[in-house]
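The structure under discussion appears below in the form of structure tokens.
All protein chains but one are shown at their positions in the complex.
Chains: A and B, in written order; residue numbering restarts at 1 for each.
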Amino acid sequence: MTLTRLLERLLQLIPVLLGVSVIVFVMMALTPGDPIQIMIGDQIVTAEQEAQMRRDIGLDRPMVERFFVFLGNAIQFDFGQSFYHRRPVADVILERLPATIELTIVAMLIALVTAIPLGVLAAVRKNSIFDRIATVGGLLGVSLPGFWFGILLLMLFAVHLNILPVAGRINYGISQGITPYTHFLLIDTLLNGRLDAFRNALAHIILPAVTLGLPMTAILMRVTRTAMLEVLRTDYVTFAQAKGLSRQRILWRHALKNALIPTVSVAAIETGSLLGGNMIIETVFGWPGLGRLVVESIFVRNYPLVQAAVLLYAVIYVMLNFFADILYTILNPRVKL
Amino acid sequence: MSADILLEVRGLRTVFDTRAGQVCAVDGVDVTVNRGECLGIVGESGSGKSVTFASVMGLVRVPGRIEAGEIVFDGIDLRKLSAKKMQAMRGRDIAMTMQDALTALNPALTVGEQLAEMLAAHADDLPPGRMARRAAIRARAIEMLTRVGIPSAGERLGQYPHEFSGGMRQRIMIALALAAKPRLLIADEPTTALDVTIQAQVLELISALRAEFGMSVVLITHDLGVVAQHCDRVMVMYAGQVVEEGPTAQVIRQPRHPYTQGLLASIPRPARRGQPIRPIQGQVPELVNLPPQCRFLERCPLADDACRHPIDMRPAGPERRARCIRITTPDIEKGLSHDI
Partner (left out) sequence: MSILEPTAPVEAESLFRRNMAAFMENRLAFGSAIVVVLFVLMAVFAPWIAPNDPYATNLFFRLQPPVWMEGGDWAYPLGADSLGRCILSRIIYGARISIFIGAAVIIVATSIGILAGLAAGYLRGWVDVVISRLVDILLGFPYLIFAIGLMAMMGPGLGNIILALAYKEWVIPCRVVRGETLATRELEYVEAARALGASGRHIMLREILPNILSPVIVVATIRMAHVIILEASLSFLGLGVQPPTASWGAMVADGRAFILVSWWVSTFPGLAILLLVLAINVASQGLRDAFDPRFTE
């Protein structure tokens, strides 16, 4: 892929990102309730002070001007103050973001390593019992409400069997003395050489990650199966057989390499959908990430934070879709950008 | 079995189970391929010519299966081989090229990778040691590509199939099929997807390599012209059966079966300038629940009630056989006379 083409693609993102920001801005600007009243809460302020606050955050300006101020600040990652935390919104978000990213990545990895082999096997043994089970599993995976499935898993593993923790990222006692190099607990615990803490963090993340990754697993499995079925019918698979290559080689190299092209781009898009799932799953499992923070912020009417988070999620989502596009062209030698 | 015979197929019957019923794609086919010869297989699509050789390769796809018959390659009954042993024979002893190289080459692997894995799977005289082995494979891959006429082969190993022209791709596919120096090459419609100018080059290449490697070639085609130029013997197939076989020159000069006559009459030829081209009327019958009678009956100008019986192959001259009851009757001589 040429660099100019890549730049061109990046430029095409600008109107989309701009439109996304407009929508997020309007969404919050039209929110009923006076933000100043929300900020003041039950403090006693004079009308003078109130007017000053209004000027400070620019609420007295026209909408269009306010939008450009918002946009300019957003580009510099400045989303104003979180009244609730009495700290900049950006700081609060950055503090919670690693937990969300860690959960998302683990969920994605679980989905990838289970869905692809299952999809391949379902295609190879088409119409077998295995294929049937995979098909039913796939339908269940997209039909299960994540919040309910999470609760069922909690009831089974945390309450009934009592082998996994109910909530959180790590036990407080164990987490002490771990230097946060990356803020990803699974990595930090290892970097600190704390296997006990690693095991504890792993035990905490397993249920939320499985729950979060379930729909993605189901979708990826179906995509892999369909792509694989298509590839197995091609001439080049027959020719590979005629060349006397081993079954394993034909399957995992000749067929899968082609079948993965659609699978990987769907995977990138689905990873974006995990962001939405995060809000639910983090709430169910008490996971201290951004998703839960957003839900909590809605109820305390901490709108600047909600606004910033929605914008951030949307930008990440757009970038993931862009990435999926690029990945598709890289994986597919036939597509010249 | 004579020492000259490389491949002998007896009574092959390959069927496909479909919802509409059992399709008998190959019904009692006998094939003999001698060492070093080029055998042409001619027939329309659906005549069973490709399925016959997919059966030989052990590559009939589900829902198809071989129901009966013997496939003996160099004294080994292929149908009795384990899947593992059969896999080892494919590519090494019996190779195949397909109609369209664009779809037969894996689009996601470079030409070099596809050649290397072929050599790694079959060449057993490679030097020990990872590096030496890789170097030997690379050298041999370049040698093979050069042999089939790919210029600056070393540089092109890292390219993907779509980066080559159609003729080049066909050559690459031939290089792949012949990389392990097989004794039998099954070339399935090697020229159908190509321009006329490139067709000749590809066929010349196959002929040259046949002489060089001393291998036998089965040339599957629907083009009698190709057969006339390149094949020692020819076998004509129709609706899952062999209808005529014999030395190419004789079959073309004096076709015994009305179907072969029809095929020849439908080719435009300079020698027959001015005469109308006469296509065969009607269509190939559906291969489901065929009545026990001559399969060409519906389209045959010579057919009458005597043809409403199962017809066997019968001698039709020295080294020749045909599946028609009229071979010895004057009718067929009359049928022959007009356009040959």
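Of note:
Assume a contact is a pair of C-beta atoms (placed from the backbone, for glycine too) under 8 Å apart; a residue touches a chain by one contact, two chains touch by 3 or more.
These numbers were taken from a predicted model, which means no experiment stands behind them.
Listed residues A:Val159, A:Leu195 or A:Ile330: the one in touch with the omitted chain is A:Val159.
Only one of the listed residues, A:Ala74, A:Leu118 or A:Met279, touches the absent chain: A:Met279. Among A:Val20, A:Ala74, A:Ile178 or A:Leu293, only A:Val20 touches the chain that is left out of the view. For chain A, the residues touching the absent chain in the complete assembly are 15-17, 19-20, 23-24, 27-28, 30-32, 124-127, 139-140, 142-149, 151-152, 154-155, 159, 225-226, 229, 232-233, 237-238, 241, 247, 250-251, 272-273, 275-277, 279-280, 283-284, 294-295, 298-299, 303, 306, 310, 313-314, 317-318, 321.
Everything below uses one rule, namely that only the chains that are shown with their structure count from here on.
Averaging C-alpha coordinates per chain places the centre of chain A 54 Å away from that of chain B.
Chain B contributes residues 57, 59, 61, 87-92, 95-96, 98-100, 103-109, 117-118, 121-122, 160, 162, 173, 176-177, 180 to its touches with chain A in the complex. On chain A, the positions that touch chain B within their shared complex are 234-236, 238-247, 249, 253-254, 257-258, 261, 331-334.
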